[in-house]
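Excerpt of the complex: some chains, original placement.
Each chain gets a letter, A, B and C, in the order it is written, and its residues are counted from 1.
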Amino acid sequence: MKPIRLGMVGGGSGAFIGAIHRIAARMDGNFALVAGALSSDPQRARSSAEDLGIRGYDDFADMAKAEAARDDGIQAVAIVTPNHMHADPAVAFLDAGIHVICDKPLAATQEQAARIADAVRRSGARFFLTHNYCALPMLREARAIVAEGGVGDLRLVQVEYLQGWLSDPAQGKQAEWRTDPGRAGAGALGDIGTHAWQLAQFVTGQTPSHLSAEVSSIVPGRPIDDDARCALRYASGAKGGLWVSQVAVGQENGLSLRLFGTAAALEWRLSAPERLILTPKDGPARILTRAQDRSQSYRTPPGHPEGYLEGFANLYSDIAAIIRGDTQLADRVPGLADGLSGMAFIAAAQASSSADGAWVEVAT
Amino acid sequence: MKPIRLGMVGGGSGAFIGAIHRIAARMDGNFALVAGALSSDPQRARSSAEDLGIRGYDDFADMAKAEAARDDGIQAVAIVTPNHMHADPAVAFLDAGIHVICDKPLAATQEQAARIADAVRRSGARFFLTHNYCALPMLREARAIVAEGGVGDLRLVQVEYLQGWLSDPAQGKQAEWRTDPGRAGAGALGDIGTHAWQLAQFVTGQTPSHLSAEVSSIVPGRPIDDDARCALRYASGAKGGLWVSQVAVGQENGLSLRLFGTAAALEWRLSAPERLILTPKDGPARILTRAQDRSQSYRTPPGHPEGYLEGFANLYSDIAAIIRGDTQLADRVPGLADGLSGMAFIAAAQASSSADGAWVEVAT
Amino acid sequence: MKPIRLGMVGGGSGAFIGAIHRIAARMDGNFALVAGALSSDPQRARSSAEDLGIRGYDDFADMAKAEAARDDGIQAVAIVTPNHMHADPAVAFLDAGIHVICDKPLAATQEQAARIADAVRRSGARFFLTHNYCALPMLREARAIVAEGGVGDLRLVQVEYLQGWLSDPAQGKQAEWRTDPGRAGAGALGDIGTHAWQLAQFVTGQTPSHLSAEVSSIVPGRPIDDDARCALRYASGAKGGLWVSQVAVGQENGLSLRLFGTAAALEWRLSAPERLILTPKDGPARILTRAQDRSQSYRTPPGHPEGYLEGFANLYSDIAAIIRGDTQLADRVPGLADGLSGMAFIAAAQASSSADGAWVEVAT
């Protein structure tokens, strides 16, 4: 099958998430990166494009127009800029009829998010949001187990995403924009909180209706949140907790999810991503592996560790299939609804914390 | 050294915690059980005493008087009755000048707790509360590490105590009194919440000043709490979370503690009680074992697993040493202050939850 | 029930395994230690007996006679001397009609082992050998699973016992006699090899018919083996490996057992003694805990960690039951046959290694 022609906005040399998207797009051979506006700095944009051997643009708006006009122009674009720079290119490419693969969170502000939403609704092109973790095989299997009643009625949810890399005040380039409220919108809430929120939602099939939050800036003088814990209430009566932190010293990337239902519990940790522990109420815990993943979201036999990049590539390969016409997979690929839900989560958490932890309804 | 003569109130045949106390008292040879009022049912009290080959009493008040009058009377008494039956015997034995080793929580009501406190203050005898987990070697080492600044300034605390045994409505004898508000006072909050509260306090050396709680009865129709999650604020600026549940299906006895400071993190889980993970900010995690426990709270070389009963026995052996005149160990053996703090925790959590999660000050 | 009157030979102050036996005997209240010849040094024997508050003897032979003559004399004796000192007291007490609880290995030489065997055969008293690990609940459950065909036909066995405490040439009192061929007989082979051998035998129900061994003294100048690896052949066609070492730096007490059959695998490690991993050929691994132990060899609910001492106490409590007349439990308590098999293992391993790894038949 011919690779899909892909463009990229952001992701110039030295960028973190742009390089990840390129590997994910490349891994299964479904995409060919052919064009990019890789930096807001024109010189860096050009040299980065040259390094990659692709058509370079100084400006994403020019790129959207030019690519839309070419016969061999890009069919999809990955947007891997800081949060406050998602909306403008997303709107531009959607309006040009080019599919958008956007990094999370959806945007830095509710206004930006609303503009993206409008563009998605009026465009014939698709919009995807790279909440990559939910494409890991054991989380797809977890979702399937919950959906078929394997945990019974859900009672308790605990999702955590703990990192330690922002434990000190100043932390280099990545930290710079992520701790700048103007560019990031929210701190830990946006960067990893939305991942946690989406993951719990993806696996349980439920969204909390209300939350009570304690959002903190633990590092003195930091202008943005670096730790947040929320109590969650579900319409079903289930209770939950969400805890994210970027000052949890020694934690590399501690994402985890625990569910307890009337019939069984599920536990998953990113540190052992290919193990899903299913504990029935009356029997021994079972260590599910990819041998039990019915979605077969992998490339190698069980026991050959796959991880973060493969999960990201699972998303890209699903996106490729959808672009090529698949109608089954959209359900498991995050998109606009996930993005808006993440923005609603951020807003609710900030509102609750500002009201000293008052319970706040999550907008839907 | 001559064993200390021990009595017991509660703990008749079939009782859970009474049997534990007897093993703990016996393990290191520091106590000899010689008398007991083992049940409120006189016949069961007598037959249980006979089985154990000890002096049996129908009534704890008679026992306190009679034993105090004997030359070879008991020197200490273990009170292992349901929560609402702690205060009366505790007061009786304290007033008789006999040391009291009381199971946790301190009492079922604040009024009972206050009566115990009064008796402790007027008695020359000692009062001990068996928060046994804090006597495990790696938790004593954890406390020493925190005290000497090994984690730096404390920023984040997460303590959890998750069990699944009350997932269904009806669960047998143990469940009966523990889910009866009249006898237990509180449910999960009292039974395991006070353990979690005390453990975090013991290791960190800090007590939360305020909390916001969501206390739930997850099982329909249950008259008492079976799940509670609290956000915690410390005067030092540290933030924390406490989550206890007795409906976490599949969890046998999931007590865990995680601390994050400016310099390092500590993690401990009861499921691997002899491992303490210390992760410095800039270095690899270290798996501390009993080989690193400076308190040497054990009987066997590292690698010969000790656990719950040995931890309980550590407490009993410290109590024996204190009764015999030791003046150093009192600091690490829980007593009245821990009991009152636990009652203040229960009260604050119930008050906050009743006020829909409003932040409540914890009484000191 | 009245405690059984117990004596002890060896185990004076400062001894390791004697203290363990005393805790194990005491834990469940089934034994009362009343007499001892606790040291070959008369003064230490006396002061140790005084410390314990028991009848002290200078000499085990005198003790055997005197105790046998008393109405309230000991009913059983624990022999916890170095290996070369097992046979003489064992014979003396057996001949006096007193049950013997002997530490492993059976003896330092085949001649000593034969004398014990003769005494057991002519005595009305019982002989028990404290291979304590096989009394741990999950190993009893493992044995039950194998016996009922739960792993299918056994194909592969791997048993390891790795310690690091003899990594350096000189290591204090415990190391002294254990590395002296005259007193220990064999080094790692006797001290921990016999444990590994017995454990594999206990769980699988099979004894290797032949072995090929590489027995080494890794520390330069050490007069006794400190590392041994054996390939094993079973009459059933199963193959196996046994590896023991006392120079495996960093290993505290690394005993483990892995079995692979036609239908399932079993894996157990002393470092997590209450987990037994059962992996069926076509399904996910299951983490069995004490909740699945059908022998109910424990005192506390699952999740309250029990370990080494409780396992040892399980053995003592079974021994008490047998002495009191139980006829069911003998099958799971190690005795003379285990001791002789251990001696045959040592002999075969030494013979094979001397013949440069030639396959040697294990005597039965």
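The rule we apply is simple: a residue touches a chain if its C-beta (ideal position, glycine included) is under 8 Å from a C-beta of that chain, and two chains touch if they have at least 3 such contacts.
None of the values given here were measured: they were computed from a predicted structure.
Counting every copy of the one repeated chain, the full complex in this structure comes to 4, with 3 of them shown.
Note that in this section only the chains that are shown with their structure count from here on.
Annotation, chain B versus chain C: rotation angle of 180 degrees from the Cα superposition, expressed as a multiple of 5. Of all chains shown, the one whose average CA position lies nearest the global CA mean is B. The greatest centre-to-centre gap from chain C, using C-alpha centroids, is found for A. Of all residue numbers used where chain A meets chain B, over half belong to both copies. The two sides are thus made of the same residues. Our note on geometry: chain A versus chain C, Cα centroid distance of 55 Å, whole angstroms. The geometric centre of chain B is 35 Å away from that of chain C, both derived from CA atoms. With centres defined as mean CA coordinates, chain B is found 43 Å away from chain A. The residues of chain C that reach two or more other chains are 289, 291, listed in rising order.
Note for the complex: chain C touches chain A at residues 277-278, 283-289, 291-292. Against chain B, the residues of chain A that register as touching in their complex are 155-156, 158, 164, 167, 212, 214, 216, 218, 227, 229, 231, 233, 239, 241, 243, 245, 247-251, 260-265, 279-281, 285, 356-359. Of all the residues in chain B, the ones that touch chain C in their complex are 1-2, 16, 19-20, 22-23, 26-29, 51, 53, 163, 165, 251-254, 270-273, 289, 291, 299-310.
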